[in-house]
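See below for the structure under consideration.
One protein chain omitted, others in place.
Note that the chains take the letters A and B in the order they are written out, and that residue 1 is the start of every chain.
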Amino acid sequence: MSRILDIVDLKLGFKGYAGLTEVLHGMSLHINAGERVALVGESGSGKSVTARIILGLLQETRTARIAGKVSFDGHDISTMSGSQRAALRGTEMSMIFQDPTSALNPVFTIGRQFTEVLRRRVPGMSNETATAKAAQLLADVSIPDPSRVLQSYAFQLSGGMNQRVMIAMALSNRPKLLLADEPGTALDVTVQAQTLTLMRDLVTDHGTSVLLISHNLGVVREFADRIYVVYRGRIVESGPTKSIFGKPGHAYTRALLSAVPRITGAGLPEVPEISDDFLAPMVTHEAVS
Amino acid sequence: MIRSLRILAANPMSLFGLILVVIIVLAAVLAPWITPYPTHNGAVVDFAFANDAPSARNWMGTDLVGRDILSRIIYAYQISLVLGIVVLSISVPLGAVVGLFAGYAGGWVESVLMRLTDVFLSVPPLVLAIAMMGVLEPTLINAMLAVTVMWWPWYARLVYNIARSEREEGYVLAAEVIGASTTHIAFREILPNCLPAIITKMTLDMGFVIIIASSLSFLGLGVQPPTPDLGSMVAEGARYLPDSWWLSVFPGLAILLAVFGFNLLGDGLREILGVDE
Partner (left out) sequence: MSLLEINTLSKTFAAPGGPVHALSNVSLDVQTGECLAVVGESGSGKTTLANMLLGILAPSSGSILFEGAQLPVKRTATHRRAIQLVQQNPLSSLNPKRSVGASIRLGLDTYGIGDKAARWSAVEAALEEVGLPSDMRKRAPGGLSGGQRQRVGIARALVCDPRLIVLDEPTSALDVLVQARVLRLLNDLRQSKGLTYIFITHDLAVVRNVADRVAVFKSGKLIELGPTQAIFDSPKDPYTRALIGAVPVVDGSELKLRDTLAQGAGGA
């Protein structure tokens, strides 16, 4: 199985007035073609900066010190130039964000933004072709009346609608890898459920690999094939979803799982304070396939 | 405090600004003790040394009646800084209060106050000052009055924008739920969040006030002789360019340095205080 993404021993620090602040301490993870992998952790764990490094965005920051190897589709991103990395964004890899309405540009119509995205893959695509293609893509995400949506602005549409638009845009150029940062968090729970189902179906159809970043264990469980649990810049547990939820090995994973309220009404759990157990070495589950 | 100074020091431009400002302020404060010719800020003449080029005796030369230009520049700094401080001490609180109530209270208060502000803002500032000075006697006090009148609306607008956005914040809601008075919310909750922007703007404004005052004097509408003023000095010496260049060039450079220094310092403060553009 080929690896779409291969990260080996990724380290990240930020240089500030007081010295170097280390954020990632040697993370290694990989995503195979067609796989849905989740990076689970709380805020400050380093999951979001990892996504930004994959996209090649953090490398532009002057204060960032990055070490380690990041390979995308067999090519080493770390040695690429800024413009080479930029060329991958929107075409080979794309991202969807937490709040769909604010992630879309408020001053351009949806159609205009779609055209811009499509032209990244086919520069000079005509307006007619782009509009037709965009309408088709919107229909694929079950948006009724695509032509009306294309003429609208983001603030005129609901959160759920914007989320679908964003998914359609992100997948429009058939990227090999989709990064999803807390998708649906800003949405109502029924809309979030629909959106996740839609996303799962689409990526399965297109064969797109997904890196899902989330702190919501329920979402991760329903969406991901494999999970990496991140704590303070380190991966503390990894393995297939079923295996991790069934038999969590690491103290931090167990704490996370016990802390989630259950709709069956098991009561409020006793959550351990941050303990040194959370820094125990990584637990790896064997792959099931 | 230490951290702020370190950030300021890390940026060479702001550090330079700070040094310039400190030098100017110290010069103005210590004027009577450090000027080579302390009496030359008044009605003194010394025709033996009139219109001399810069020399060991007079580092920046002398003016048409023999007064030392360096000394006059230092005294002029004193006047400029005093003018700046007086203008800002009146216009800033006035403008800030108007903007604060307009931004927080909303409704008709907002409309009335901001339309009033807009009226003042719609007149080009220098034109307004010139118009006022045309009517009033040209004295330092009246110059201060004219500049104050044109200055307060800028602060009203600045504070209005911040207050309007802060009013949506959770801590304002919390204060409203608790039942705190409008005065408390405006002055003790919202105003402190406006202070960084106000302070930064005040620093930048010192430079602008100096320019406006110099412009008025250049046109003969500001302070009158024999009081030294940078703008008047430039005006007087203008017709003797390029021969007696020192008459205009040094006062001009003095204006430049003051404005430059305050601007750089203001930019540095903006960074420290974390003010958004």
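As a working rule, contacts are C-beta pairs under 8 Å (C-beta built on N, C-alpha and C of every residue); 3 or more make two chains touch, one makes a residue touch a chain.
Remember, it's a predicted structure, so these values are computed and weren't measured experimentally.
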Please pick, from A:94, A:162, A:216 or A:243, the residue that touches the omitted chain in the full complex.
-> A:216
When the complex is taken as a whole, what residues of chain A touch the one chain not shown?
-> 42-43, 159, 188-193, 196, 215-219, 221-222, 245, 255-257, 259-271
Even though one chain is not shown, chain B touches it at residues 169-171, 173-181, 184, 188-189, 192-193, 195
